[in-house]
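The complex is shown incomplete by one protein chain, all other protein chains being positioned as in the whole.
Chain lettering (A, B and C) follows the sequence in which the chains are written, and residue indices restart at 1 in each chain.
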Amino acid sequence: MASLEVEIAGIRLKNPVMPASGAYEYSEERKSFFSPGELGAIINKTIFLEKRIGNPPPRIVETPCGMLNAIGIPTGGIEDFIETQLPKMESFGVPIIASVAGNSIEDFLEVSERVAETGKVSFIELNLSCPNLSEGIEWARDRKQLFSVIERVKASVDIPIIAKLSPMVSDVAEMAAVSEDAGADAVALINTYKGMVIDIEEKKPLLGNLTGGLSGPAIHPLAVYAVFSSYRKIKIPIIGIGGIASWSNAVEMILAGATAVGIGMYNFVNPMVMKEVIEGISNYLDDNGFNSVKEIVGLAHRLG
Amino acid sequence: MASLEVEIAGIRLKNPVMPASGAYEYSEERKSFFSPGELGAIINKTIFLEKRIGNPPPRIVETPCGMLNAIGIPTGGIEDFIETQLPKMESFGVPIIASVAGNSIEDFLEVSERVAETGKVSFIELNLSCPNLSEGIEWARDRKQLFSVIERVKASVDIPIIAKLSPMVSDVAEMAAVSEDAGADAVALINTYKGMVIDIEEKKPLLGNLTGGLSGPAIHPLAVYAVFSSYRKIKIPIIGIGGIASWSNAVEMILAGATAVGIGMYNFVNPMVMKEVIEGISNYLDDNGFNSVKEIVGLAHRLG
Amino acid sequence: MKVFYEKAKVISLKRIGDSYLEIVLENRNIARWGRPANFVLIKGWENYDPLLARPFDIVQADGETGRFMLVIKVTGRGTRLLAKLEDKSEVSVIGPLGKAIEDFSISRIGLLVRGVGAAAVVLLAEKARERGIEVYTFLSASTGSRLVCRELLEKYSTEIEIATDDGTIGYHGDARERVSAYLDEPGFDRLYTCGSRRFARFVKDMDKQGRIEGYLFLETYMACGMGDCHGCAVGKATGEGYYLVCKDGPVFRSSDVVID
Partner (left out) sequence: MKVFYEKAKVISLKRIGDSYLEIVLENRNIARWGRPANFVLIKGWENYDPLLARPFDIVQADGETGRFMLVIKVTGRGTRLLAKLEDKSEVSVIGPLGKAIEDFSISRIGLLVRGVGAAAVVLLAEKARERGIEVYTFLSASTGSRLVCRELLEKYSTEIEIATDDGTIGYHGDARERVSAYLDEPGFDRLYTCGSRRFARFVKDMDKQGRIEGYLFLETYMACGMGDCHGCAVGKATGEGYYLVCKDGPVFRSSDVVID
């Protein structure tokens, strides 16, 4: 059987599959399906320093092969994360990624430092790309701001940094390159696209927040492109996210250049999807005569 | 019965429904379903000055609720357009939009001038956003270039100019504002998103051109957002395009701020879709007590 | 709570009137563990459109036969596909979901339901009666053919009053008027409502006035059904944040939540 092990910034993941931030809680309910300990890594829903309540409902709406969410990142804040969430996550014995965000560079620094100080997380993921916050995507849009938030967090914590980027830019590969230059150890591509549904009866936007972020199978071809084009510009690993609903979608991502994959909304539809993806990748490697998943990372570029 | 008439740059369209460029030929086959003369306007597949053969196959692939196309704009060039296509289009007696593109500003100028000289077209649409050409989207990405191509074409022809923009920018509304400032009489939003599918058997990109442009229902919520956000920044009319597959999708676009709508790939699935959209809008207006489609343009902003 | 993600076999599908379905499904775990107020997420089609599974209340659950029943109003794309299911075909089911009603230390409850909202309270009525609780049901609809779960509710209720807006069956008028007649005598320990925003406001009012303990079965758009997506938010009455309907509900004390 082929090895599923991958490495990001020197940290071993036993397989390349993890949840995408915000789409998977480490709850009793989820444990009904499989243990999060079977995943390559685990990640929390983005936290801010302070408690936040999130956006007014409706917060979600289904779209063709996708869904819009305008959750707005409700979070208990850093204290709650350290006291309540982290102990739960630790119990699974796999690398923990802490997804954090802030309203200012100072916020990003403080929340990252607090998280790193716990000594319990393997990576910090900077969510620079939430389309549901007024300035959420701006971090990933402005080259200077992107560079400086990453550079400063990197300088102030001693664990690897993942930059989670937005596809809502002219060229996400360029932003991935900026992230690499600023010292990011990996990039996570992609967060959702801003979209909206108008309620034609009410004649107004359906979501409470007016707009929401599009995720799901609809965006998969766009996410694959984001990974493919970034792979050509950077050397740091890519976590490929967006519309993965099956093992073959994940294999596409890896062939395009992702070292690992994150699965978001499809966990809602098929609670077993991450486990099926792990098995599917394994079978694919065996069927195609590969010894390790590492052999296929970026393979689609050979002839490109 | 409510009036369906709208106006763009002083030119009357008897209804707000038209094909999107590149997805509808004025062929005998198409005339089997309904006459293009029933549409608000008609538009050709983008032409360049010179003949082009387009990209190597495969050129299309289905994706979840969408399709990627990497056609690469095969065209007979300006002579062929004037001699063969234009006479066919003229016969329908509705305003003609000529979609043009070029590899340089000079090309854009020349092809626009040649088209305008015929005296037979009502608008020129500048395709500044084809993701299948190496520099295709760049026009719509760089503010200066966008401004100058529009400004110069505007100065050299005496018919209204529509700028067709790409969503693959940080903020399409800003680009719409640049287009307005440069003198565009209207904007067409949106062209396709660059995406790709990897063939996991062959382990390489499936499309001959590696990447293609995503269209279809999958992108509709993104297109609605592009229209909605642009409507807040510009005063010139918007032609809303992207994923329209039903009259209600079209109504969403109009409520979001589109004066007219363009329908692309769904003509392939339902050859009657444009006619159904015209009827559907008409019924919606009647059922909701409106006298004219103009009353609902941008109505979703009331409470926004 | 343990949640199952399994296949369920379609045992029978009956169309009721022009817009309701009664589906009996076979799955031991749902049938065994389904409790009052629990719901399931059902997906009965392949492919990604519609993308999300749809939530429905567990109307009947029989641990012995391994069967459970749903009553579904056909309204949109997902329910139209469910209406086409064939016998012996399979659907996927996620459940049981939601916080079950477990506390039966009461002696009399009222159920005020309208339309397909009736589906939410059948199992509650059944289990309450099993425990010797008196169940007063007020079943309402716009017209007789839209009365849902009538037979089951007749079976499980101590008393049932039917009201239709057009008077085709039962009381000609608003079911709230019938409830009011019982509020003082015999009075209810709890009044549950489902299926009508007006009813919910009424129950909230009565609760506020201290005349009953009011409970609302809430419905929102849902994606995950188990607290992951935070999509099913409903405002807390305190104004500070939101409950999740799937995890904190679907039943809420009327004074705890904001309804509009």
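Please note the rule applied: contacts are C-beta pairs under 8 Å (C-beta built on N, C-alpha and C of every residue); 3 or more make two chains touch, one makes a residue touch a chain.
Fair warning: this is a prediction, and the values are worked out from it, not measured in the lab.
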Given B:61, B:238 or B:297, the residue that touches the chain left out of view is B:61
Touch as defined at the start, partner being the missing chain; which of C:47, C:143 or C:209 qualifies?
C:47
Which of these touches the unseen chain: C:7, C:77, C:131 or C:172?
C:77
Please identify, in ascending order, the residues of chain C that touch the omitted chain?
46-50, 77, 80-81, 86
Missing-chain contacts mapped onto chain B:
22-25, 27-30, 32-33, 45, 53-67, 69, 71, 74, 216-218, 245, 265, 267-272
Touching the missing chain, which residues of chain A?
64-65, 217
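Keep in mind that, in the parts below, only the chains that are shown with their structure count from here on.
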Per the C-alpha centroid definition, the whole-Å distance linking chain B and chain C comes out as 47
Note: chain B sits from chain A at a C-alpha centroid distance in Å of 33
Two or more other chains are touched by the chain A residues 63-66, 216-218
Residue numbers of chain C (touch at least two other chains)
48-49
